[in-house]
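Left out: one protein chain. Kept in place: all the others.
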Amino acid sequence: MATAFEYTKRIGWADCDPELIAFTGRIPYFALEAIDAWWQEQTGTGWYELNIDRKIGTPFVHMSIDFSSPVTPRHPLVCKVELTKLGTKSIHFRVGGYQDGTLCFLGKFVSVFVVAQALDSREPPADIRAKIAPLVVPE
Amino acid sequence: MATAFEYTKRIGWADCDPELIAFTGRIPYFALEAIDAWWQEQTGTGWYELNIDRKIGTPFVHMSIDFSSPVTPRHPLVCKVELTKLGTKSIHFRVGGYQDGTLCFLGKFVSVFVVAQALDSREPPADIRAKIAPLVVPE
Amino acid sequence: MATAFEYTKRIGWADCDPELIAFTGRIPYFALEAIDAWWQEQTGTGWYELNIDRKIGTPFVHMSIDFSSPVTPRHPLVCKVELTKLGTKSIHFRVGGYQDGTLCFLGKFVSVFVVAQALDSREPPADIRAKIAPLVVPE
Partner (left out) sequence: MATAFEYTKRIGWADCDPELIAFTGRIPYFALEAIDAWWQEQTGTGWYELNIDRKIGTPFVHMSIDFSSPVTPRHPLVCKVELTKLGTKSIHFRVGGYQDGTLCFLGKFVSVFVVAQALDSREPPADIRAKIAPLVVPE
């Protein structure tokens, strides 16, 4: 089972600011989109289906990102998503964004499992835990 | 030469609003991203390279969109981009957005060619006209 | 009763693209934000409260925008929102965006009233019709 998931995204004009690079505020969007795609790949349900169909939300309690190289439309952005910790009611991800082999940003993201819309914390259901627990890599 | 270009985009949680569908304001973004990708596919230069490397801008003077069916994360969005008119200094596109075979929106978009940043109107260079002129389809 | 509502918005770096002007895709966002604020001002409920608290949605079936002058961070954007038609189950708006007295864009937007999430068309409730019907201006 592959523990690292790579999500490739086209970077375009709409992402760029007058400095001619992707606007800083877009980077968390890219990372979150990659995590959303990770859920879809690893469990068969992205955030939308997880929330609407299974009534499970995973709101974020923390994110931190180091930016090391600009993101531009010159190359696709490859986001490498890894699950670094699966707690009783929380889940930790590491997302690295690469363009043409260069690390552009590296981030940590922590979510908690909640009952959708109620926002009360809960444990993830057993079938989902079973699918993702084997994917944990060292932090 | 294929006159219709299809651009496929993942629709995710980040695109959706509390009505559980892609926010209306996102639809023009999707269509513009598809046109940006059309430029890249048909001329080898997306808007970014066209603007930065060749100093050509294509700002929009008009857009109109009819929305016929909601866009959701349940299916990828396929945007069919067609060039419907190539004037001396203007260019017209039609973009249809489809999910699972259903038309979700249909839009018309008109840009003009300008000198980048100066925003003075200009004709497109001959090499670019040569590449795209054969792609025009009836409006 | 004032029939024209003006919504003023700060334009910033995040709105701009490498052409040094607000990205075209942002303009519909600005206009929609102004319409959302119009609802809040004229009925006491923005789209969020209208949807969540009163189970009424107003999805768009059409938008068309003419762009006449670039939007930049040099001035605030003043969006003038007018109700141009109130049908049995539909509502038409005109939104003009101005910076420093210059018209930057002018758009038409048509929504329909629906039961939230079901997306079935419906008439607006009487209290809301009573508040907005007097605001209609010639198209």
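Per-chain residue numbering starts at 1, and chain names A, B and C are given in the order in which the chains are listed.
The definition used in the following text is that contacts are C-beta pairs under 8 Å (C-beta built on N, C-alpha and C of every residue); 3 or more make two chains touch, one makes a residue touch a chain.
What you are looking at is a predicted structure, and each value in this text was computed from that prediction instead of being measured.
S.K.: Please provide the labels of all shown chains that the missing chain touches.
M.R.: A, B, C
S.K.: Using the touch definition up top, pick the residue from A:Gly25, A:Gly44 or A:Pro134 that touches the left-out chain.
M.R.: A:Gly25
S.K.: From the list A:Gly44, A:Pro59 or A:Pro134, which touches the chain that is not on show?
M.R.: Selected residue, touching the omitted chain: A:Pro59.
S.K.: Residues of chain C in contact with the chain that isn't shown?
M.R.: That gives, for chain C, the contact residues 10, 12-14, 16, 20, 29, 32-33, 36-37, 46-49, 51-52, 72-74.
S.K.: Could you list which residues of chain A touch the chain missing from the display?
M.R.: 18-21, 24-25, 27-29, 32, 48, 51-52, 57, 59-68, 70, 116-117, 119
S.K.: In the complete complex, which positions of chain B touch the hidden chain?
M.R.: Contact residues on chain B toward the absent chain are 13-14, 16-18, 20, 23, 25.
The rule is simple: only the chains that are shown with their structure count from here on.
S.K.: For chain A and chain C, let me know how many angstrom lie between their CA-based centres, rounded off.
M.R.: 33
S.K.: Which whole number of Å gives the spacing of the CA centres of chain A and chain B?
M.R.: 28
S.K.: Indicate the residues of chain C shared as contacts by at least two other chains.
M.R.: 18, 20, 25 - these are the residues of chain C that touch more than one other chain.
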